[in-house]
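In this view, the complex is presented without one of its protein chains, the others remaining in place.
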Amino acid sequence: MVEKPVHILYFAWLRERVGVAEETVVLPDEVRCVGDLISWLQRRGDGYARAFADTAPVRCAVNQTFADFSAAVAPGDEVAFFPPVTGG
Amino acid sequence: MVEKPVHILYFAWLRERVGVAEETVVLPDEVRCVGDLISWLQRRGDGYARAFADTAPVRCAVNQTFADFSAAVAPGDEVAFFPPVTGG
Amino acid sequence: MARVAVQEATFDVSKEIAGLYAGRGDIGGIGCFVGIVREYAEGRRLEAMTLEHYPAMTHTAIARIAAEAEQRWNLLGCTVIHRVGRLRPGEPIVLVLAAAAHRVAALEATAFLIDWLKTKAPFWKKETYADGGEAWVEARASDEASALRWVKQSQAEPTAG
Partner (left out) sequence: MARVAVQEATFDVSKEIAGLYAGRGDIGGIGCFVGIVREYAEGRRLEAMTLEHYPAMTHTAIARIAAEAEQRWNLLGCTVIHRVGRLRPGEPIVLVLAAAAHRVAALEATAFLIDWLKTKAPFWKKETYADGGEAWVEARASDEASALRWVKQSQAEPTAG
């Protein structure tokens, strides 16, 4: 089994529901993409379950680039979760 | 015969060709519209003839409002002649 | 009611913008355009650009254009400052500001105002070149076309609505 340390960031109401702004987690080998990561997070606790209860309004970036849930997650990656942006 | 004093202004190259920026003229009664006034001015001297040799690029305003050559000219009016505007 | 000024002096964009939104909370965006005298005109280097205008008409003509924009886009503020006299390359020549609740109105009104200023306000530009020559700037067909987009849009509205 390969250890897969990944840095995760949460913004806006995802951050508020999860309860932390960022964390580094070691993922099991079967977590291969962002979608897998979300499924894994949903089982990580109540806050996570609430944050990811509905993934329709969840967006993500892998290594600071907007990505789909099908995007691969590799050891050392930075994955960020957030709602649709509302700046400007 | 009615005396028809009219104040005329010239701008840009029309002013340069006519040689004056403004003047008050008393027009004969048969000058009824801007077009008539131009015909009258064309016979007023060399500068005027050059200024109004080609009327295609000549625009006018009567009492500070853009007007056609068919616009009426009445005693006391202010008539301005100028090329197409180029501000902004 | 728009703020309209025709002046030889330059203008302070920050001050003009602050004047529009200071003390009020209904403005969401301000569109702005600053026109600047360019150094080259069709390859000839400019020494200066001189702006002549029709004083008795200029202010009224600009106010009419601004009133049209204010009404069409529900503007919450509008400023037009046009300089006259002799300007050097690199100097600002015109400022247009349009304030609205939302950005689309603010930016569309800004474009409308500068398009209409170029075709409906009594200003004439004379270029003085570094080689000593000079020439009156000719009106450009593209400016006329830019202004016409707003007329078409206006005429199309009753049909579309």
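Should a chain be cited, it is by its letter among A, B and C, assigned in written order, with residues numbered from 1 in that chain.
Here, contacts are C-beta pairs under 8 Å (C-beta built on N, C-alpha and C of every residue); 3 or more make two chains touch, one makes a residue touch a chain.
As the structure is a prediction and not an experimental result, all values here were calculated from the model.
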Which displayed chains the hidden chain touches across the whole complex: A, C
Residue of C:A5, C:I27, C:A63 or C:V84 touching the missing chain in the full complex: C:I27
Full-complex contact with the absent chain, from A:P28, A:G45 or A:P83: A:P83
Selected residue (touches chain absent from view) among C:I65, C:V80 or C:I114: C:I114
Sites on subunit A contacted by the missing partner chain, in the whole complex: 9, 11-13, 15, 61, 64-66, 78, 80, 82-88
Interface with the unshown chain - residue positions in subunit C: 12-15, 17, 21-40, 46, 89-90, 101, 103-104, 106-107, 110-111, 114, 146
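Keep this in mind: only the chains that are shown with their structure count from here on.
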Intercentroid distance (Cα basis), subunit C paired with subunit A, Å: 49
CA centroid of subunit A to CA centroid of subunit B, Å: 75
